[in-house]
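Structure first, then comments.
Excluded from the complex is one protein chain; the other protein chains are retained at their positions.
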Amino acid sequence: MDAALFYTFAAITLAGALATVTRRNPVHCALGLIFSLLGVAGLFLLQAAELLFAVQILLYVGGVMVLFLFVIMLIHLEQAARLRQYSRQWPVALAALFAVFLEIYVLAQSGLPGLPPSPQPRLNAGGNTERIADSLFYVYALPFEAASLLLLIAIVGAVWLARKKEQPQ
Amino acid sequence: MPEGYLPILFLLAIAIAFPVIALIVARLLRPSIPNPAKLEAYECGIEAEGSSRGRFTVRFYIVAILFVIFDVETIFLFPWAVRYKQLGWFGVAEVTLFLSILIAGYIWARKKGALDWV
Partner (left out) sequence: MTFETLLPYLMAAIFAMAFPLVTGYLVLVERKILADFQARLGPMRVGPHGLLQPIADALKLILKEDTVPKDADKFLFYLAPLLSVVTAFGSFAVIPISATLRIADLNIGLLLISALAAVGVFGIILGGWSSNSNYSLLGALRGAAQLISYEVALGLSLVTVVMLSGTLSMQGIVEAQFNQRIWFLFGNYGLMLLSFFIFLIAAVAEVNRAPFDLPEAESEIVAGYHTEYSGFRWALYMLAEYTNIFIICAVAATVFFGGWLRPFANIEWLAYPMDAIFPAALLFLSAWGCARMKLFPFTALLGISGLVFLIPAVATALSAPFWFFLKVSAVFYVLIWFRASWPRLRYDQLMDLGWKRLIPLALGALLANAIIGML
């Protein structure tokens, strides 16, 4: 059952990613990315990372992708769709693709030395959210506070960017 | 997969199946007599003006990016709220510091007029 679900979610992730890079219409690309992110959320769920599953959907799909769509709607779509900007990079892309596949093949042949056996997820043991809270607020208290600084910088950046754009031409 | 998610997948599957089946049934029953005027985009009877995939005010962009920032902040608060009793005053202090940095940013953005719509 879990294996079937894993392959389903993996297929959704890959198909979404493929649609993101192959579609010409930016809104279709965004939709592809949404499905890809949802597939990843499903993979998190299979690993019993329930909080991460919800956060993935809430933040990436519900937050970042809405932002992407808004940005897409800020630009001239017809014009952007007509451009064929990546056509000249075909040979390079093919070479890169070949290199990556070769790498994967070699790795698959030789196996990965030194990696510990993949840990079994503890299903609902003690609560996923609770354990994340404990590590976030005891062990990683300082990075947590630093995250708020990061968000502060993001606020400043966003406001500043948008103000620059608003200057009359 | 943790327990309890299979019924949800089942519910989502029915939720997809129901509209699709209903749409197919409706397709067999309903009339379909399109004409050029009917297929125009609605614009109070006059001919549509310009493309509606045009450009929109940058305000929407600011709202979206501020939303992402505050959404991240809210998400951080949920694990804390779950362990609120156990973390005690230490947790409250942590979150107060976390929020005060963000509130400073919020006040700055507000002073800059980023939150004014017009």
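Per-chain residue numbering starts at 1, and chain names A and B are given in the order in which the chains are listed.
Operating definition for what follows: a contact is a pair of C-beta atoms (placed from the backbone, for glycine too) under 8 Å apart; a residue touches a chain by one contact, two chains touch by 3 or more.
This one's a predicted model, so the numbers in the text were calculated from it and none came from an experiment.
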Contacts of chain B with the absent chain, listed as residue ranges: 2, 4-5, 7-8, 10-12, 14-16, 18-20, 22-23, 25-27, 29-34, 36, 38-44, 48-53, 56, 60, 63-64, 66-67, 70-71, 74-75, 77-78, 81-85, 88-89, 92, 95-96, 99, 103, 106, 110, 115-118
Contacts of chain A with the absent chain, listed as residue ranges: 25, 27-28, 31, 34, 38, 50-51, 53-55, 57-58, 61-63, 65-66, 69-70, 73, 124, 127-129
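Following the convention adopted for this analysis, only the chains that are shown with their structure count from here on.
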Touching residues on chain B, where the partner in the complex is chain A: 1-3, 5, 51, 53-56, 58, 60-62, 64-69, 71-73, 75-76, 78-80, 82-83, 87, 90-91, 94, 97-99, 101-102, 104-106, 108-109, 112, 114
Residue numbers on chain A that touch chain B, as the complex places them: 1-2, 5, 45-46, 48, 50-51, 55, 58-59, 62-64, 66-67, 70-71, 73-78, 123-124, 127, 129-130, 132-134, 136-137, 141, 144-145, 147-149, 151-152, 154-156, 158-159, 162-163, 165-166
